[in-house]
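Note that one protein chain is taken out, while the other chains of the complex remain in position.
A and B are the chain letters, set down in written order, and residue numbers restart from 1 in every chain.
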Amino acid sequence: MTPFADRTGRRLIAGLPTIWLVALFLIPFLIVLKLSFSEMRLAIPPYAPFIEWRHGWPVPALHLSNYAFLFTDPLYVRSYLYSLRVAAVSTAICLAVGYPMAYAIARASPAWRTALLMLVMLPFWTSFLLRVYAWIGLLQNDGLVNHVLLALGLVHRPVRLLQTDFAVYIGIVYAYLPFMILPLYANLEKHDPELLEAAADLGARPFRRFLRITLPLSLPGIAAGALLVFIPAVGEYIVPSLLGRTDQLMIGRVLSDEFFENRDWPVASAVAILMLLLLVVPILLLQRLERRALEAPK
Amino acid sequence: MNAAGRFPRTMLAIGLAFLYVPIASLIVYSFNNSRLVTVWDAAHSPTLKWYWALLSDDQIVRAAWLSIRIALLAATAASVLGTLGGVALARLGPFRGRALLAGLVPAPIVMPEVITGLALLLLFVALEEAIGWPRGVGVVTIALAHITFCMAYVAVVVQSRFAGFDESLEEAAMDLGARPATVFMRITLPLIAPAVAAGWLLSFTLSWDDLVITQFVAGPGSSTLPMVIFSKVRLGVSPDVNALATLLVLAVAIGIGATAVLLRYRERRRVRDVQLAAADS
Partner (left out) sequence: MRVERVTKRFGEFVAVDEVTLEIERGEIFCLLGGSGSGKTTLLRMLAGFERPTSGAVYIDGQDMSSVPPYARPVNMMFQSYALFPHMSVERNVAFGLEQERLARAEIRDRVAEMLELVKMTPYAARKPHQLSGGQRQRVALARALVKRPKLLLLDEPLAALDRKLREYTQFELLAIQERLGITFVVVTHDQQEAMTISSRMGVMSQGKIVQIGTPAEIYERPATRLVADFIGNVNLFEGRVVESVARGNIRIACQEIGEIEVSSREEGPEQASRALPLEVRPGATVWVAIRPEKIELSPAREAPGGATPATNCVPGRVREVGYRGEVSVLLVQIPSGRLVRVTCPNVGGGVGPRVARDAAVSLLWHPTSPVVLTR
């Protein structure tokens, strides 16, 4: 390893981003952690001070009441489970839709491939918010989807599509589809076509070739895409707010309500920490996958 | 010739349709005279009245201007910080604190936005308690928040550009007498410039479009465009938002089209250059 920069250079290059992230990401996160153990107060800010003084010694104030509250009130437990379910189903649908698309793009001729990738990515460069908004108009009772269903005679009255689980699934799949397709495509594109030719030469039929060769080789891509969709989907706020149910909230919305409506910052923090705990395993998995991809031999 | 079977190709067609029908519907109904976005008023449409409404809506115009300004600032600052971070992780080898930086950089990307937003607001509140700054949330806090999560994306993009990077180029520069700072400015930076540019664009888009984090760290006086749109559309469809969406799609399509043309031109020139070299060697 050549000495890339001299000592001050190295300190600067590594130090600046580290300091920024520590100050504006790590420390805030620690504050959330600490606040989750605090009690709520009707004050500004609406929480008890971090440090209590007992017999003249500073002691960090740790109350587990917030967490107890989360586990006892069924609203929260239900929200967590609901969020996990919605995220899981959305991820599965996204995978089912995205995999064939990525496969088709990877198999296309090079000229087509760039054009197709651009077509897939173009919506991503417009606004997330506006793309989800589009579905409001489509899924309304007098929206395009109902129009089509009525015109085709599949239903006789408009179907309630908005504010359902179905709408949330569609919203998440629609918004996160590029995140599923890209890692899948990156993986599939690297597959050596000679492997499939060898399999064909040895007598395997198309579907079997896919099952035994392509699918196993694409597992890292599947894992990456699935995690890239699942993890943010659990904490999704915009999609359920615009398209989702009003009787059952996802956990992102619960956190926001707890914070802005109830002004209960400690409980909101506890909600956040629990959410993170739920996601710790998938996050670590994704980090491991990405590290392996970045350091893999070419 | 597409070597994929019929099923994948069909799914690709369906998928692309799925991706573009909503966008198309947004565009079409922005020209619809009726406020009921879903009923085509054939008698009076197409019309540009919603575009005029959009452009004369003070709240929206001000919010758009604020969003663009914040995005420009955030993208530029995030590009600098993110490039430094990406370079540090990819080229500095092991150093004290590397594990910390390596763990922090991808974190804003995977962390759910509600948590990041909450955390940042709590930081600003605690800071105000402790040292009196920042005085209330507003543009400054929004910018700081945006820079934070954007730099993570830039760092990842820059870091991955270094995979497959020819280290011998930097060594050759050093061998020829260039000190490390010169090597970085004249060799490394020009070579990763496309990745930095991509990171800048990505940051701009992410900052401009951000809603969740911004809602946490914005104050009453500073509404960004996504915030304004969100409060409008919570109540239902709104055709001037359709108009906005159409303008945006147009801008993005032009941008992508221009990039594609540029890349195609570059590629053709490169092929010609290689042929030129082979011809007279």
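To be clear about the criterion, a contact is a pair of C-beta atoms (placed from the backbone, for glycine too) under 8 Å apart; a residue touches a chain by one contact, two chains touch by 3 or more.
In this text, all values refer to a predicted model and were calculated from it rather than measured experimentally.
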| item | value |
| --- | --- |
| Contacting the left-out chain in the complete assembly, out of B:94, B:164 or B:190 | B:190 |
| Residues of subunit B (touch criterion as defined above) contacting the omitted chain | 166, 168-169, 171-179, 182, 187, 190-191, 270, 273-274, 276-278, 280-281 |
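Here is the rule we use: only the chains that are shown with their structure count from here on.
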| item | value |
| --- | --- |
| Rounded Å distance between subunit A and subunit B, as computed from the means of their C-alpha atoms | 17 |
| Parts of subunit B lying in touch with subunit A, wherever the complex brings them together | 1-5, 7-9, 11-12, 15-16, 18-23, 25-26, 29, 36-39, 81-82, 84-85, 87-88, 91-95, 97-98, 100-101, 104-108, 110-116, 118-120, 122-123, 125-126, 129, 144-145, 147-148, 151-152, 155, 159-160, 163-164, 167, 170-171, 174, 179-181, 183-184, 205, 208-209, 211-212, 215-216, 226, 229-230, 233-234, 236-237, 241-242, 244-245, 248-249, 252-253, 255-256, 260, 263 |
| In the complex with subunit B, residue positions of subunit A that touch it | 1-6, 9-10, 12-14, 16-18, 20-22, 24-29, 31-32, 35, 45, 97-98, 100-101, 103-109, 112, 114-116, 118-123, 125-131, 133-138, 140, 142-144, 147, 174, 177, 206, 231-232, 234-238, 241-242, 252, 255-256, 259, 265, 268-269, 272, 275-276, 279, 283, 286-287, 290, 294, 298 |
